[in-house]
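This is the structure, below, for whatever I ask next.
Of the protein chains in this complex, one is absent; all others appear in place.
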Amino acid sequence: MNVVLALVALLLFPGVLFLVTASLAYEYVDRKLVARFQNRVGPRWFQPLADFIKLLVKEEIVPDGVNRGLFNGLPLAALAGALTAGLYVPMAGLAPSWGFRGDLVATVYLLMMMTLCIGLAGANTQDRFSLVGAVRALTQLFSYEAPFLLALLGPAIAAGSWRIAEVNGWAREHPWMILTQPLGFIVALIGLMGKLELPPFDAPEAETEIVSGALTEYSGRGLAFFRLGRDIELLIGLTLISAFYLGGLGSPLQFLGKTLALLFVTAALQSLFARLRIDQTVGLWWRTGAVLALVQLLVLIALRMIGVSL
Amino acid sequence: MLNDVVVSMFRRPFTELYPYRVKPAPDRLRGKLLWDESKCDGCKLCVRDCPARAIEVEVIDRAANRYAYHYHLDRCIYCAQCVVSCPHHALSMSRTLYHLASTDKASFVEVYRAAGAGTCQEEEPIP
Partner (left out) sequence: MSAADLSRIQGALAPWLTGSRLASDTRLDMETPAENLLAAVTAFRGLAWGYLSAITGLDGLGPAAGPSASEAAPGGAPAQGSASQHGTLGSIEVLYQFCQGPCLATLRVRVPRDRAEVPSISGAVPSAVLFERELSEMLGVHVTGLPGGKRQFLPDDWPPNVFPLRKDFLVESAAPVADSAPSVGSGEAPGTFIVPIGPQHPALKEPGHFEFAVDGEIITGASIRLGYVHRGIEKAAEDRSWVQGLYLVERICGICSHIHATAYALGVEALAGMTIPPRGQAIRTLLCELERIHSHLLWLGVAAHEAGFDTLFMFSWRDRETVMDLLEQLTGNRVNYAANLIGGVKYEIDAPAADAIRRGMDYLEGRARHYLKIVTTDESFLRRTRGVGTISREMSERFGTVGPTARASGVPTDLRAAAPYAAYGQFPVTPVVDQRCDQEARFVVRVRELSECFRVVREILDRLPPGDLSIPAPRKVAEGEAVSRVEAPRGELFYYLRSTGGVKPDRVKVRTPSLCNWAAVVNVVIGQKLADVPVILAGIDPCFSCNDRSLTLRRRGKTGAGGVETWSWEDLRTYGIRWYGGGRS
């Protein structure tokens, strides 16, 4: 791939420009849907963009006692991780710009970077609650990440590949895996919500626009980047899950339809429950979520062994 | 909860789209105070009873019953005690004049002058 195409891919599509625009649009849709579920009007289409710009122009206050390099660099790292992950998924239904064997794991890891950065950012500031919030964020990371990865593994095993593009292609030709691996789908979707800290798993970020927890001390640019990173992750997460479980993404129309449908479900889950029925917190999620994913995998492997192709 | 949420999807949002759509205010809305100079006799009961000291009555000519009525919109708490206290029913609270916010402090002192006959302030037409 020559340099020009690479630059286009990096900066325009599916690079920065497209990812940022699309993720802001998806944030709008999410907020609008949740509002409509709550019988409210919701924001106008440019609200997420306005929020982003507003945060950028605000004064950035660096608290005492933090490592300035980390403080300023972590939001960038989080954003970078999220953006980079976008290069490997079938964004807008077109083939991923780059790919290599095992890029599924790499992408999941890149998505994880966001939460790691939030955790580090919280630990960096001297505010004791940020520290506690950071610990919470990291703990939540450990609880949802493993089942999430396992749930994404299911389709990978079915497709026989660790490469997202190949799994996507396989999914397009076979029955939708939401039907053949329902448990995996549920775990993946809930795992995504946990990763994104959406209600009912709202961890350091509150439902209102007031941020607390690990991001308490952030303002201005840093906060803008963290929030943008989260929106991008939402987009990428939805893309991944629709690609894997909803029969692959072959065209922009399929992309729009499937990801928006998934977003609808996510928004509904956000408003329907205060919290999901998780009585024990991390322990139970490890038990239920991971077990479900494992069971799904075992079934899958067993079926493959007896020759049934799913 | 599921019921509420599902039904909400198909219902118009409950939010009022103010200021694009302004609902008419109820009849008893306690908006700006209006003074009917033809009924006022300068007894100053309203001044005495006002909890916020928002009213001053300036005597121009007591024999001819001519007064100027100083009303501080920013001090008024819109309780309508003056309306009740006035034995001559010279006071009322507007139903339409309630968009009283302003960045100009001077506009908060309304001086109703007995210029002749009738009230000094016209009510806006009720939509």
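We call the chains A and B, going by the order they appear; numbering starts again at 1 in every chain.
The rule is short, and it goes like this: a contact is a pair of C-beta atoms (placed from the backbone, for glycine too) under 8 Å apart; a residue touches a chain by one contact, two chains touch by 3 or more.
Remember, it's a predicted structure, so these values are computed and weren't measured experimentally.
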Open item on the list: For the chain left out of this view, which of A:R136, A:R172, A:R221 or A:R304 touches it?
Closed with: A:R136
Task: Touching residues (missing chain, whole complex) on subunit A - done: 37-40, 127-129, 132-133, 135-137, 139-140, 143, 194, 197, 199-208, 210, 212-213, 216, 271-279, 281-282
TODO: Pick out the residues on subunit B that sit against the missing chain.
DONE: 1, 4-5, 14, 26-30, 48-52, 77-81, 84-85, 93
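The rule is simple: only the chains that are shown with their structure count from here on.
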Open item on the list: Suppose each chain is reduced to the average of its Cα coordinates; what separation in Å results between subunit A and subunit B?
Closed with: 54
Open item on the list: Taking the touch rule as given, give the residues of subunit B at its contact with subunit A in the complex, in rising order.
Closed with: 1-2, 4-5, 8-9, 11, 13-15, 17
Task: Residue ranges of subunit A in contact with subunit B within the complex - done: 35-42, 268, 271-273
